[in-house]
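Apart from one protein chain that is not included, each protein chain of the complex appears where it belongs.
A and B label the chains in the order they appear, each numbered from 1.
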Amino acid sequence: MRAPGGKDGLVAGDVLLAVDNVSLSFGGVKAITEVSFDIRKGEIRAIIGPNGAGKTSMLNVINGFYHPQQGRITYKGATRQKMRPYVAASQGISRTFQNVALFKGMSTLDNIMAGRTLKMQGSFFWQLFRHGPAMREEIEHRRKVEEIIDFLEIQAIRKTPVGKLPYGLQKRVELGRALAMEPDLLLLDEPMAGMNLEEKEDMSRFILDVNNQYGTTIALIEHDIGVVMDLSDRIVVLEYGRKIADGTPDQVKSDQKVIDAYLGVSH
Amino acid sequence: MFYREAGQYKTSYAADMAIFPIRQDRIGIAVILLIAFVIIPVFGNQFFLSSVMIPTLVFSLAAIGLNILTGYTGLISLGTAAFMGVGAYACYKLTSWFPGVNILVWIIASGFVSAGVGALFGLPSLRIKGFYLVVATLAAQFFLQWCFVRIPWLVNYNTSGAIEVPERTLFGVVITGANATPTARYLVLLSVVAALTWFASNLVHGRVGRAWMAVRDMDIAAELMGIRLLTTKLLAFAVSSFYCGVAGALMVFLWYGSAEPEVFVINQSFLVLFMVIIGGLGSLIGSFMGAALIYMLPIVLRMLPAALGLPIASATVEHLQFIIVGALIIVFLIAEPHGLARLWQTGKQKLRIWPFPY
Partner (left out) sequence: MNILYALFVDPWVQMGQAPDLLVQTLWEGLVSGVLYALIALGFVLIFKASGVFNFAQGIMVVFSALTLVGLHEMGVPAFLALGLAVAVMFVLAVAVERVVLRPLVNQPDIILFMATFGITYVLIGLGELIFGGNPKRMIADELYLPKGAIDLKILGGFVSLQKIDIAAAVIAAVMIAALAFFFQKTRIGRALRAVADSHKAALSVGISLNQIWAIVWFTAGIVALVTGIMWGARSEVSFSLQVIALKALPVLILGGFTSVPGAIVGGLIIGIGEKLGEFYWGPLVGGGIESWLAYGIALAFLLFRPQGLFGEKIIERI
């Protein structure tokens, strides 16, 4: 894959993505209200908050699935208000989902291969023959996919339909599919939800490895505060769609508003 | 015993990604092709060729077309017959304009015409999903059927209102029209079907097929991964309609010999859909099995009372046929929603580990 400071010309520490004053509502329901924060290249950025705080909606805005009514998003220096998911993906934003959204009828291998669709632009004509350029392309990408399979230690389930896998492994395959896109920004929506301790440790290790080895910038949502404090460089805290805190784990931990939100005080 | 893959090591990704990675499967396919291309034409009688093999092959091709759309991409279509009709009428027009050009060229070209029409009717699929899309395909079915009836230009103003297939030759052998022998028609048909099946198999095992299945299984995730929904769905519509169109052209030119608009009514669409369901959604081999079962079932049913000496009127048999097909669909959906293809796979799996149960 790619070393930090790749083709986008940014070096670690530069702002990769900035969310500026974004608001999103569905009908009358406000999901996100005037939220601003940034994600710097190479960091692990956590978004935390109680249920219904607008975390997943925030990710959906970032990768173009929801269109905010107000505010701007600057990614790799280009400002936009709306973006099609396709464009977000082609510019290197990939993600996993809160409820596993794998392609259930396909094998692990095919799922991860599907993650490379954007990188495969060979002609339809050769696809018909599955020879020549088409086969060379398949093999080249299969090699990349096998790297990811090795990295995530899922060799044994390569040909298993993902619908038959246990939940923890499905989450891992989903991470693999997101990695297959060789993302610049990886969005992880509760990567450890519903896992036992051992699985959480594995997943934490993979997340750190992705960040260290490939220099991939990661934004993650997670409910396990212990994990978040250990993994992330900076944390943004949302409550009822508003940002209530932003900073390093230590700063956030001692923030009175955050303590109130999590322990609960009468408003 | 004989179906073992032990000891067959794959030393390259290419070998692992082959469509038939197991040697026994490759031998099996070779045997099937040998039977289809040599044994059947040599030993099969005329009735068997023209009333069993030719129709089954035509329907298999149509079923592959629908399977690409419904089984692989998850878009239900009730317009199969109409797209077959587009192929048939297009082929007729093309060969009337340019009688000198080889008919095979026009059969394939008519597939492209059908693909264009299919993609046009697939356009709404971006905004509408699931059962709503059924209505879009019904619109195609009824609108195109209306065109077949109302536009006499399509049949060169024949007074019969039907396509009357002219005589065409391939390498000097008559392959269409009244003078074509069943053997000639069968061999041409088989070659086209075999080639197109190979193409379909290549497509669904590669990037294109993965994109189709991704859209089928989880369209939102697919979109967020950079798979363009509209392009992918339209491509599925186009390729599907191409196959249906070629199947329609082959049906009229190599099987029926002439065709009225009634050939392409909605019941035909249902029939192909049943073939796909019973054969197995998302399986090419299932398309053949489904086509064979659904097409041959009535033939067997018609012959059965006579063979058993039962005095059942032919009308009654026809009614029973409806009930049996309907019941069969329900039974299959309950017992094995993935159809004959899955049964076949399970059987092969059992054979691999035979005589042990696990």
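Rule of thumb we're sticking to: a residue touches a chain if its C-beta (ideal position, glycine included) is under 8 Å from a C-beta of that chain, and two chains touch if they have at least 3 such contacts.
This one's a predicted model, so the numbers in the text were calculated from it and none came from an experiment.
Q: Kindly state which of the options B:95, B:145 or B:197 is in contact with the chain not pictured.
A: Touches the omitted chain: B:145.
Q: Just name the one of B:21, B:99, B:166 or B:337 that touches the chain not displayed here.
A: Going through B:21, B:99, B:166 or B:337 one by one, B:337 is the residue touching the chain not shown.
Q: May I ask which residue of B:40, B:221, B:249 or B:340 touches the chain that does not appear here?
A: From the options B:40, B:221, B:249 or B:340, the contact with the absent chain belongs to B:221.
Q: Could you tell me which of B:124, B:161 or B:257 touches the chain that is not displayed?
A: Selected residue, touching the omitted chain: B:124.
Q: Going by the touch rule given at the top, which residues of chain B touch the chain that is not shown?
A: Touch set of chain B with respect to the missing chain: 74, 76, 124, 127-128, 130-132, 134-136, 138-139, 142-143, 145-146, 149-150, 220-221, 224, 266, 270, 273-274, 277, 315-316, 318-330, 333-334, 337.
Just so it is clear, only the chains that are shown with their structure count from here on.
Q: Just how far, in Å, is the C-alpha centre of chain B from the one of chain A?
A: So the centroids are 41 Å from each other.
Q: Could you please specify the touching residues of chain B with respect to chain A in the complex?
A: 12-14, 17, 19, 199, 202-203, 205-208, 210-211, 213-214, 216-218, 220-228, 282
Q: Name, in rising order, each residue of chain A that touches chain B in their complex.
A: Within the complex, chain A contacts chain B at residues 63, 65, 85-86, 88-90, 94-95, 97, 101-106, 110, 113-115, 117-118, 120, 122, 124, 127-130, 134-135, 137-139, 142-143, 146, 177, 181.
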